[in-house]
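In this view, the complex is presented without one of its protein chains, the others remaining in place.
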Amino acid sequence: SIAATAGLADDKIVLGKIPFTLEHSYHQSIVEIFSDYAEKNYGAETIVVDGQASSESSLSAVENLIAQKVDGIALHSPDIGMTATAVEAAHKAGIPIVTTLIYPSTKTAPHIQPKEEFSSFRMGEVAAEQWMTAFPDKPVKVAILNFGGFEQIAKLRTEPFFKGVQSVAPDAELVAMQNGFGSTIKSMEVMLDILQANPDVNIIFGANDDMALGALAATEQLGRGKMKDGAPLTEIIAGVDGGENAMVKVFNPNSSFKLTHGQVRDNGRAEVDTLMAMIEGTIEMDKWLEVQTLSPEFDYWNSSVPAAQKFLEENFGFEKDLQALVDTQR
Amino acid sequence: MRWNVDRIKHLLQTETQKAVLIGTLIVMMIGLSLATPSFLSVTNFTNVFLKVAVIVIIASAANLLMVTGHFDLSVGSVLAFSGILHAYLCKHGVPIEMSMLITCIVAMGWGGINAMTVAVLGINPVIATVGVLFIARGFAFLVARWDGGANIMTGLPMEFVDFGRELVFGIFPLAIVMMVAALALFLFIEKRTEIGRFAYAIGANLQAAKLSGINTVGIIALLYVIVALFAGLSGILQTSRVGLAAPNVAKGLEFDVIVAIILGGTAMTGGVGSTIGMLLGALVVGFASNGLILLGIPFYYQSIAYGVILIGSLMLNQRFTNPARA
Amino acid sequence: MDGSNILEIRDVGKAFPGVVALKGVSFDIKRNTVHCIVGENGAGKSTFIKILTGVHERSSGEITLDGKPFAPTRVRDAMAAGISVLYQELNVVDELTIAGNLTLGQEAHSFGFPKQDTAILEKAAGILASFDESISMDTLVGSLSVAQKQVVEITKALCSDCAVLVMDEPTASLSLGETRKLFDTVARLKASGVTIIFISHKLDEIFENGDYITIFRDGEMIETRSLEGLERSDLVRMMLGKVVVNDYVPSPAIQTETALEVRNATTRKLRNVSFDLQKGEILGFYGLVGAGKTEVCEILYGHPCAGEIRVKGKATRLDDVRKSLKAGLALVPEERREAGIFGLLGIRQNIPLMNMANVKSHGLVRRAEENRLADHYIDALSIAARDREHQVSLLSGGNQQKVVIAKCLNRDSDIILMDEPTRGVDVGAKQEIHDIIRELAGQGKSIIVFTSELQEVVQLCDRIALMYDGALRQIVQNGPDLDTDHIMKLVAGEEIEA
Partner (left out) sequence: MKQANTLPGFMKSQTFILFLVFIALNIFFALMSDHFFQLGNYFNMLKQSSALLLTAAAATMLMMTGNFDLSASANLAFSGVLYALLAAAGLPLLLAALITLAAGMGFGLINGLLVTRWEISPFIATLGMMFIGNGLALVVCGGQSVRSGLPDNFRNLMNAELLGLPVPILIALVGCTLFWVLTNRTLIGKYAMAIGSNRNAAVLSGINVNAITLGLFVAVALMASLSGIMTASRIGAGDPRIYEFFFMDVVVAIMLGGTPLSGGRGSIIGTLIAAMIVIVIGNGLSMLNVLIFWQTIIKGVILIVAMILNEKVKFGSRVVATTPPADRSVANQATSVAAQ
């Protein structure tokens, strides 16, 4: 095995972090948690180079960090194929690298894997249950907004979600699966069209919160999107990431956006810990090691506001009062 | 003027572009209403108009700008920045109307930069407005970040969404009303004002326009500012419609705007073009994307179909304007 | 001249969308002659040439070249058949050097790499130098004056060894000297067996060079005959269907009131130019190409200069176009394509652009007023167009010029500057434009005409300012005893004892 030698002589350890894209709050938060944690726990400095949601840019970022002779690299790559190349490049330079979320096609470095599929499945289950309880004779019709067919998203989010729905409502039908471009406004426009073609859609899943919020806005424009004290009326909406914007809706008894899941802190910390372990030599940098983190699920019916408050504080540096925010909602 | 065969023939000859677009629209509508029962309904048409509203609002002004031979690639970024700024101000206690005013003024400031570099200093509009595209987009992300995240949503006053979701006279969504207003304004400017006439003159021959005493710099600058103002207004509108401001919205909007304008018959080099043509162009694009989703076509194929429709409608147009061809 | 036909044209017709430019013309062109084509603006002369050279495809008819059917579909076909053309519009590439322009499309090369063909270049340089020794072959064409660009084009046409040389208004922007040299060249080429097709509105040139003449009117061939024994007035009558007399008549309304005074105007090009312009007067500026006429025009219309300018007695700075317009000046610019017309727009939209007040009421543009205005000028200036929406770039040159004049007249300025107002304009239209100028003077307006055509100043102007090398040498009074020899000497820079 290759020894992690680079940088050990330096007084201060420098870590490179490549987020998927800083344009989303999830990734902004993870970068923050990563650098804070590295600084506080290991006295390490962090250099952030944005992957700009492109495998080209992400690989360039890896190369730039190698040129800067950082002591370790944490990569959230947009593409499976490219991840292997990045790992190889880092190893060639003797630099430890840890990958996140996107499994590399070659298993030659430690990897952090949020086990999102469990929570996605669970959300599907809960949503279907709630719908079937409220309207036993209205068949379940699902619409999904994704990022235009990213396979990892399918594996971790959209497929398990629909399986979860089917586990409760076996004849549930997936009536539409369209690209919401990860954007609220685009999702709103697309969802309006979807609801036009399929007005009987009753479970909507946005593969991130922004898209779920766009779907919510679309339903609201059509005079739907409401619940009565947490009882479904027209549809149930689920998202992913678990940020403040989503939580406020989830715990608002009158909104139909009711489920989300997410994880930032554990992922960020696991990245730092794994990198430092490699730098310190306690784990080998070129052996496959999967570190799993959980992505806790929150929904209106089974979760509590204090739990969500805590989650937000830990993961998103949230400093407000969730209950108060929820109360200001209509 | 009486309507007779000759006049219709003449109209068809001079207005081929529009005729072809209308033809394309009709064919598309017939096809779609046969294929999907949900197509032919008031709500669906509302959806389509909502979808193209922002494009048409901005393109109304950008069309006349392109008639002068100039264009603005920064509209998407200015829109995103304005949405964020508006939300940021509202969240931090500025009254909503006040915030709208400030946002509009700042948006005009972005237009002012374009006006300064392109109209006054004579810099290539592509680079100058791409520069602003980068700068405004960067600041949109920064402002959101200063607020503590990538999106601004919670903490907004409840009335924030009222503006975007307002129904004028209880039926017409504000976005559509604003679209009609922008169209009407620019139809009016195009047909009835000096500025409209001068814009065509500038696009047709800048040098001759200067020698005719036309304030070319002033008019180009004014149009840049109006385009940015409309982008800013659209940003406010869009943000308050969804109740959330995201700094990454409207990426590539500049292309949607230019596509509508060029499909509508305006030349990139200026001198020809019309507001009505632009509207038809935007509608072709809007109905195409609406129809593709209604038909449940997967995203990948949508992209292909969209490209084919764009090229196809211009090919049709060429075929009719230029019968000698292929 | 062996008397055989090199070209036989039979029923050649051309229709553009909405316009029939040629209605089936038939005539023959004899080998080794100078064959002139004349006709009003828009008669179809250039269209005929473009059919001959493969730019346009003809709608009907046949052409035989050297007895063989000839149907060029591309410019190359005509070139290969030995037809070399000097088109009416300037067709130079500003970004290339003169040498680059002269060889454009004809370069000797191996695998795309140009070979230095010194023979051709020397030949070209020789031809170029015979016109203008001062320009070097590696000057960028963009930095040349219009006249010099024209010389470059002529050189290009002369460079290739051709059997037929077509020249469409080659002298429109040439000075007398260059024109003379061109004619010498024509004579030499004819002597060496080349057939020349020559189009011009200047009848002197026709009579000087031509052997045969074809007259076009409204897209039809009116007559083809030998020039021998043809009377000038007959020719004009055949061209226009009417008689034209054009002699100097003093402007009736000249007043002692001074409209414009220029004192010691000096720029990089001009030296101490001073003159007065009376109300109701037509003042002519005459000089050779490059003498500084346009420069005088420019200091009155947007260019700064040292010295003093007074408009109606008031000292005024005219360093901005809009200041000049406000002070009551208006310009008909020299280069109508670049600076005059709005080609993509219709006549209706062109005319009001210098003064929208005439088509506005309550601050709004009235379409009905625009229509009225356009119809008025189409009628007053007899602009030949399909209707008022006719796209100006598709009008013939003379009619484009009339649109520019109409645009300027609509400004209703007291002082009108006209730089080469009749360049490329047919005799009939020229007469009409002259009449318009006289009428304006009659209304008390003051007009300055800048021209490089002696005949024009002599026929039109009350006083003639003679320019040489940036200096105004003398202002002479027009009248029956005008001494043209004296004028020629002054503008040529010869010393005259007082």
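Structural remarks
Going by the order they are written in, the chains are A, B and C; count residues from 1 in each one.
Just so it is clear, a residue touches a chain if its C-beta (ideal position, glycine included) is under 8 Å from a C-beta of that chain, and two chains touch if they have at least 3 such contacts.
Just so it is clear, the model here is predicted, and its values are computed rather than measured.
For the chain excluded from display, the touched partners among the shown chains of the whole complex are A, B, C.
Touch with the chain omitted from the figure is made, among C:10, C:202, C:237 or C:269, by C:269.
The missing chain, though absent from the display, is touched by one residue of A:82, A:195 or A:272; that residue is A:82. The chain omitted from view is touched by exactly one of C:9, C:22, C:43 or C:79, namely C:79.
Residue-level contact of chain B with the missing chain is found at 117, 121-124, 126-128, 130-135, 137-139, 141-142, 145, 255, 258-259, 262-263, 267-269, 299-308, 310-311, 314-315, 318, 322, 325-326.
Interface residues of chain A facing the missing partner chain: 22, 47-50, 52, 54-56, 59-61, 63-64, 67-69, 78-82, 84-85, 88, 105, 148-151. Touching the omitted chain from chain C are residues 55, 74-76, 79, 85, 87, 89, 91-96, 100, 104-107, 109, 112-114, 132-135, 140, 142-143, 145, 148, 175-178, 180-181, 268-269, 288-291, 468-469, 488-489, 491-494.
Quick note on the criterion: only the chains that are shown with their structure count from here on.
With centres taken as mean Cα positions, chain C sits 44 Å from chain B. Between the Cα centres of chain A and chain C there is a gap of 73 Å.
Of all the residues in chain C, the ones that touch chain B in their complex are 17-18, 301-302, 321-322, 325, 331, 333, 338-345, 349, 352-354, 356, 360, 363-365, 367, 389, 407. Note for the complex: chain A touches chain B at residues 22-25, 28-29, 148-149, 175-179, 182-186, 188-190, 192-194, 196-197, 199, 210, 213-214, 217, 220-222, 243-245, 248, 316-317, 320, 325, 328-330.
Interface residues of chain B facing chain C in the complex, by the touch rule stated above, are 13-14, 191-194, 196-198, 200-201, 203-205, 207-215, 271-272.
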